[in-house]
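Accompanying notes for the structure given below.
A single protein chain has been removed from this complex, and every other one stays in its place.
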Amino acid sequence: MEMTLAAPRVDYLNVRHTVASWLLTKDHKRIGIMYLVVVTIAFFVGGLFASLIRLELATPAGDLVSSDTYNKLFTMHGVAMVFFVLIPAVPAILGNFVLPLMLGAKDVAFPKINLLSWYVFVIGFLFTLYAMITGGVDTGWTFYTPYSSRASSTNVMMTGIGVFITGFSSILTGLNFMVTIHRMRAPGLTWFRLPLFVWAIYSTSLVQVLGTPVIAITVLALAVERGLGFGIFDPALGGDPVLFQHLFWFYSHPAVYIMILPPMGAISEVLACFSRKNIFGYSFVAFSSLAIAIFGFLVWAHHLFVAGISVYSALVFSFLTYAVAIPSAVKTFNWTATLYKGAIWLKAPMIWALAFLGLFLVGGLTGLFTAALGVDVHIHDTYFVVAHFHFIMVGGAIMGYFAGLHYWWPKMTGRMYSDIWAKVAAIIVFAGFNLTFGPQFILGYLGMPRRYHMYPEEFQVLNVLSSAGASILAVGYVLVAIYLIASLFNGEEAGDNPWHATGLEWTTQSPPLPHNFETQPVVTEGAYEYSKREIKVV
Amino acid sequence: MSHIAPKSMYYTIFGILMVMTALTVYAAFHHLGVFNFPVAIGIAITKATLVVLFFMHAKYSSRLTKLFVGMSFFFLAIMFALTLTDYMSRGLKTYPGGAGGAGYGVRSAAPAHEAAPAGEEHKEGEAAH
Amino acid sequence: MSDAAAITGDAHAHGHHPDLQHHFDTLEQQHEAATLGMWLFLVTEVLFFGGLFLAYMLYRVWYHEAWVAGSKELSIALGGFNTVVLIGSSLTMAMAVRSAQTGYRRATIGWLLGTMALGLTFLIVKVFEYKDKFDHHHVPGYDFHVDAAHAGIAGPMEIFFSLYFTMTGLHALHMIIGFGLMSVITWMAYKNRFSPQWYTPVEMSGLYWHFVDIVWIFLFPLLYLVDRTQ
Partner (left out) sequence: MAADVDRLYWFIVGVTAFFAILVCVLVVYFAVRYRTQDPLKVGSPITGSIPLELAWSVIPFLISVVIFAWAAQVFFDLSRPPDQTLEIYATGKRWMWKFQHLDGKAEINELHVPLGRPVKVTFTSEDVLHSLFFPSFRVKADAIPGRYSTVWFNATKTGEWHIFCAEYCGTRHSGMIGTVTVMEPAAYQAWLSGAGGGGTLASRGERLFSELACNTCHLGDGSGRGPSLFNKFGTQEQLANGSVVNVDESYVRESILTPQMKVVAGYQPVMPTFQGLLNEESVMALIEYVKSLQSSTGGTATTNATGAPAAAPAQEKR
């Protein structure tokens, strides 16, 4: 690993500088960075919509934008965030960057397909962006028929095409990672020596491969119904709109696990590193990822408890939903136990990870309410549900993504950001987040339905609190962007292993070589054998 | 690199597939009651299995490949089975002689109807004692 | 890729087989990865069509009469002919892969051309079938109507034809993509790119083609043969 420091080191960033060398790259690390750019744009687009939504909801009357505009805002917020931020964030950015490094591989199994999936992703995003700019779409990100197929007069087709195309990116990425994990592991890197992030990515890929085609066909069926006048879900012909919801959620519920599993993996890495010890119950955490991925396919109709499915079916799905809660609980307890008797080094990634733990905990536990049939009848489609899934997806997935991003940022860029500012940002985001979405649980139980442009006046106090929280949240996110970008220009050299972490990605230089490793790494021990390293008794 | 199967195997499989195609058409013209559908789908599954095993060499592939093939049909079966829990039970009553579920109504049972409109006021009085 | 390798002076697996990509150690590993990837792609295809089959199943149970009536509007002769053609093309494809395995270039090209010819035949027949539906106003959303005897089940029959067109249309689209794939492979075979050591593209295209065949194996009885006795 000794590098001659006399000449500037060659790394994946400075090996070529032309634009073409980026746009035609097959290097998984560069592709990861390119995803980072597009996803960040999508994040701020979605965030802009969210800000406008919260601004409008500061008053009960619809006085900032028209109802039609408001409906477009929450739809486009959902579409941008779900399909272009949450789903690709951790797998396509961090997964692309660190997965081959963690495996000791030179690249993913299919580098060309990897590049192709980035292009597919961008094309899908451009279609969606075009749909947003030329009038927007107002169906809600769920595209429920018959509103989407017969009633809405907005750009449903264009958005649907965008989502459809993006789905292929997700499929190709998942497929690529699965084959990579099966076939490209370094010598000695057995399944139970894999970092938990790899287990998480594998489980995610499984969901991407199995679930995404179903949303593709669902959107396609919607497209032929809307575009060609076919009738597959059309109640006027005797079709069943609930069937659309079944198909939609067969993908979109597991998609929640596409969003949350990889951040869970990143959290395992960060917690192990900054506790300086093994993950408590490695195999339980590893298998709980797989279990979540598989059980995740058995619970979709808990989105349909009041949608007109049979009571017996609701019973089955409610029970299965409680079953999928268990692996998540197991993970949380194991993470907590990991901290026990660790040597806890509270650097910025750890702060983000601990914030994740708190928020994900609330998100997961409030899932017990929505899965409970008798309660769900009341809270379904209210702000309770909005708060619940934001705790999972923003409190969980986005916090986990930021934890991972802060953890691997020095590896990706070779630069270190300001630790203090990063901690401040984590605390601001944590506080702002709780203030934004905490009151929404109460709003929901009081009965405020989601997707409401105007609301009765008695809900105003809680809505103002929520909007105030959102502005704090926005400050936090902008702060993150500022200090991370600043680190590129004036950040300290990070060094190859600033966190003194285990894992193959830290054995190569920062930023890594174009082909990752000088020599083929050979693995002889488990992923988190901190205790076998330099032991220093205090 | 891979197993090379004899030409005769491919021709045999093709022959079997042709026979089964003829069989499925033949079966469609005979009234088999509820069995028409299972027979048709059974023949189709057999044909598909033959193609997968021999034409697509799944028989000679790694266990992992076989696992993936099985996985796709496993999850497809989950999709069908769990969706059917809804569609197959929509017509059931929630309790004997009673009402269908709240909002789960379509093909479900009707409440035993009790109130004819003309009796409304009369009943109102009853309920209030 | 290779430029980067040159700069770092990283001495890795170049100089083996020309088709061995830099990030694999052996052709064997590369082939296995490709096979696995292709099968995973087919897994997604199974679930892709699966969604439509699910819709088909549910409506078939609900609207059996409409399904029977709709099915009778389809031509068993043409559908059956196409089934034979497509299974035949699967045979020629399997033989093409076998020829590539054993290194017979001319035979490979011949079988591939045969596969393409059969695929084209299928598509041409499909065009005539579609045209017939247009003539009989059986295209949903496009002046759809059914004869008076079925007026009461016109709605569900429209659903039947919606599914018919979506499923066979998607299948035909897969055929067209497969045809394009075959053209490329044939050209590669013509350029003598394959050898018994490396014929992965032929095999992968073969897997895809067989999958498209399997979809039709289900579509034929489900759409054309619902119940001919009623």
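Note that the chains are named A, B and C in the order they appear, and that numbering of residues resets to 1 at the start of each chain.
The rule we apply is simple: a contact is a pair of C-beta atoms (placed from the backbone, for glycine too) under 8 Å apart; a residue touches a chain by one contact, two chains touch by 3 or more.
Bear in mind that the values here come from a model prediction, so they are computed numbers and not experimental data.
Engineer: Could you tell me which of A:W22, A:F44 or A:F369 touches the chain that is not displayed?
Structural biologist: Selected residue, touching the omitted chain: A:F369.
Engineer: Write down which of A:V299, A:L361 or A:V386 is the residue touching the left-out chain.
Structural biologist: Of all options in A:V299, A:L361 or A:V386, contact with the hidden chain holds for A:L361.
Engineer: So that we can see where the missing chain sits, which residues of chain A does it touch?
Structural biologist: That gives, for chain A, the contact residues 62, 67-68, 71, 138-140, 144, 146-147, 150-152, 235-236, 238, 241-242, 275-278, 280-284, 305-308, 311, 314-315, 318-319, 322-323, 325-326, 329-330, 332-334, 336-337, 339-346, 354, 357-358, 361-362, 365-366, 368-369, 371-378, 380-382, 445-447, 449-456, 499-500, 530-536, 538.
Engineer: Contacts of chain C with the missing chain: which residues?
Structural biologist: Given the touch definition above, chain C has residues 63-65, 151-153, 155-156 touching the missing chain.
The criterion applied here is as follows: only the chains that are shown with their structure count from here on.
Engineer: Between chain B and chain C, tell me the centre distance in angstrom, where each centre is the average of that chain's C-alpha atoms.
Structural biologist: Comparing mean C-alpha positions, chain C is 23 Å from chain B.
Engineer: Any chance you could list the residues of chain A touching two or more other chains?
Structural biologist: Each of 182, 210, 214, 243, 246, 250 in chain A touches at least two other chains.
Engineer: Among all residues of chain C, which ones touch two or more of the remaining chains?
Structural biologist: In chain C, 32, 36, 40, 43, 46-47, 50-51, 54, 58 touch at least two other chains.
Engineer: What part of chain A is in contact with chain C in the complex they form?
Structural biologist: 10, 12, 15-16, 26-27, 105-111, 113, 171, 175-176, 178-179, 182-184, 209-214, 216-218, 220-221, 224-225, 228-232, 234, 236-240, 243, 246-247, 250, 513-515, 518
Engineer: Going by the contact rule at the top, pick out the chain B residues touching chain C in the complex.
Structural biologist: 1-2, 4-5, 7, 10-11, 13-14, 17-18, 21, 24-25, 27-31, 36-37, 40-41, 43-44, 47-48, 51-52, 54-56, 61-62, 64-65, 68-69, 71-73, 75-76, 79-80, 83, 87
Engineer: Under the touch definition given earlier, write down the residues of chain A that touch chain B in their complex.
Structural biologist: Answer in residue numbers: 182, 210, 214, 242-243, 246, 250, 297-298, 300-301, 304, 306, 308-314, 316-317, 377.
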